[in-house]
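Comments concern the structure below.
Missing here: one protein chain of the complex. Every other protein chain is in place.
What follows is chain A.
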Amino acid sequence: MNSLGELERSVMDLLWASAESLSAYDLQAALASSEASGRELAATTVLTVLSRLEKKNYVVRERDVRPHRYRAASVRAEHMADLMHEVLGGASDRTAVLERFVGQVSNEEAETLRRILAGR
């Protein structure tokens, strides 16, 4: 994960936290104040990051005002839900796996398992 990725994350965090759409200059100022060193990023860098995010459908650009304003395409929780769905494979009741598993082991195996799980 490169620094460009981290910059994308900072921009998305700001957009997710903001109730209204922001211009590139708003974002530039907000990024500078959050940066410990107070170092200001070039406006072109912020615009590059925004156009990358727009291309990947994370950000929507409002073109009817000048300068263009940007907002998050969907809320953070929605992306998080997508991610979890991908990782967990969509199974709704995961504990069922373990319950079925416990139901399947024989007494002898259960004893072995208890021993393994207790071992340090």
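Observations on the structure shown:
Throughout what follows, a residue touches a chain if its C-beta (ideal position, glycine included) is under 8 Å from a C-beta of that chain, and two chains touch if they have at least 3 such contacts; residues count from 1.
Basically, contacts and distances are computed from a predicted model.
Its UniProt record calls the unshown chain "Peptidase M48-like protein", which is the correct pick from "Cell division ABC transporter subunit FtsX", "Peptidase M48-like protein", "histidine kinase" or "Copper transport ATP-binding protein nosF".
Looking at chain A, the residues touching the absent chain are 1, 5-6, 8-9, 12, 56, 58, 76, 79-80, 82-84, 86-89, 91, 94-95, 97-98, 100-101, 103-105, 109, 112-113, 115-120.
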